[in-house]
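As you look at this complex, bear in mind that one protein chain is not there, while each of the others sits in place.
Which chain is which? They are A, B and C, in the order written, and residues in each are numbered from 1.
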């Protein structure tokens, strides 16, 4: 129904003079405050976990309109409050900016939501564990059970392929599409000399995967530094372990969320 | 006497119709609140020491019934309070779940308590120092005196041996028995691509060993990274040092316990 | 106009007897308290980021007199308050010491301000990431986009060249000039067996560069430890990325500043 309404809107826009076509997209409708709160908390949890710092972002697909997504304005994630959450269409146009600035790299989110209907939450990080793998010929691989979602492989997005010598940012739809295409149907892609993008069907799972990508990377570096051969998770083991992670990841989210809530200004 | 009562119970159960045999086991009796408090605090201390995070667990054998053990419900250890402590028989059946969920991997605990009458406390960790050794051909070895309990050796439990391609969890009695058999009479076993299990005769000693396993692992990695030959603790030195650790480990426990108590909600 | 006044002063001083020429330089005038506050906060932010500890310093050029600069007295940066900020001429003579002690290495600042009219803020660090590169034949290079300011190169100041066997301190004008000459028109220079000096056109950018020099160094060490070839930022990519950093670095500064403010005694 939203898609029909959206189609009608596009039709109507087609009848308007060109300058009016730049009108902001309509909203996907109000969002359950508890869900907005989870998005706010995800920003803070990821900061507490050192997965993001002054940079990096997390978004969620609009709960009732698959053609919209929600993400904080351009501010350090640790400072995000509910009023900072902006709504975008999948071309990453803001619905109602109200003077709030958007992230230059919001196209990471919009284009992945377009390409991956299963994805409901996305994290973009510069997390310290994964960056070394983004610039190395050594691939990031699942080394322990909580990193099983890194199977079957973690591709590296080389922005030189679509953009040549660039400013390194995924700052337009074409680059977002290119990144989404490298990601394919996987859960995590590294971005060379930049960071990672992590996707999931829920916010808690996206946060879980962003954190344990970083942990797994550090464990893999240390295991390799010992000098002997390393036993990685087998693809079949990883596949079976995904069910376990589905079942248990809420335990970590509950812990992280509570800690973040306690630190929020009342 | 408890064993006799337990034997009587089994006899009586044998006379009952089959469906009644699934009745919950009887309790080993009330537990001294100070001992329960130590178990609660061990959960928090291990979190403060970064030995466990949202996952991992610690248990103690029932103080007055060797056929029962006590462990928190399935919640992040940092959140455990006294009311979360559940009682299990050694087959890891809960005595009185009262709607509380059990850890999928409680069989680690039950089967080790069965196999090792000397063990009164068990910690299961995903601690970051030990995981690299769990996937490497390089063995974890005692590199300083506070790691003496790692002597004579730290075996690695490869779950592929008993389970083939699995979901990596020790989630049934057979896998717990297999792990207990790999552990043998040692203090620590690593679990490939997963973490470790640490046993001791008291909670403070189990916490000490879990923490210094992690510390020793990190020191060993760094010593090896220097490139020269490394002098490990000699087995005889380790044996003699165990007495020292017996004598001094309470000093660390007192410190950790006090810090955890100060942070507990009143 | 300040330069004319300063020139007049020098002329007048030339007419005075020699001993009077050692009189303290005149002040460049009052400084906007908000700008002073940013300098105070930079001291605390850099401590919070582990870029500096009990040692290290940060200065700013006088906002209205290019021939003066401002820096805390010789005290641990985390303790600096507004009243600790001292004013210096570019020969690093204090304007009005009022009994406050000066850093032995203030000549780092004065001589760079002389040589680099574009530089408005300077940080001197002993940050742990950069020191290993200061003593290694391996150069520090930009490994991710937030380290782009390390392009085209990070020179290493070897104090043995100007000073032979010394006490390692840049403790006079000649050594300051030598360091400034090694720095040239770049943003960062390492000091062998000592630390780094970081320059920028604003305090927030100097803090940003000091922090991400340290982060980039740690990422580069880890990437190299993986053993495979490492892809560094291309000089052209780095050049283009500088514009991005200009645009976004305030987001990190806002976060750091707020955290430092919250911790300051009222």
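One rule holds in what follows: a residue touches a chain if its C-beta (ideal position, glycine included) is under 8 Å from a C-beta of that chain, and two chains touch if they have at least 3 such contacts.
Predicted, not measured: the structure shown is a model, and the values here were computed from it.
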Field: Displayed chains contacting the withheld chain
entry: B, C
Message: One chain is left out of this view; which of C:26, C:81, C:115 or C:168 touches it in the full complex?
response: C:168
Field: Which residue of B:143, B:159 or B:197 touches the chain not shown here
entry: B:143
- prompt: Residue-wise, where is subunit B in contact with the chain that is not depicted?
  reply: 143-146, 148, 215, 218-219, 222-223, 225-234, 236-237, 240-241, 243-244, 247-248, 251-256, 258
Residue numbers in subunit C that touch the chain omitted from display: 53-55, 74-76, 78-79, 104, 126, 128, 131-138, 160, 165-169, 192-195, 221, 224-225
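Quick note on the criterion: only the chains that are shown with their structure count from here on.
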- prompt: Mapping chain-to-chain touches, which pattern fits: line, ring, star, complete or other?
  reply: line
Field: Identity of the most central chain, Cα criterion
entry: A
Task: For subunit B, jot down the residues that touch at least 2 other chains.
output: none
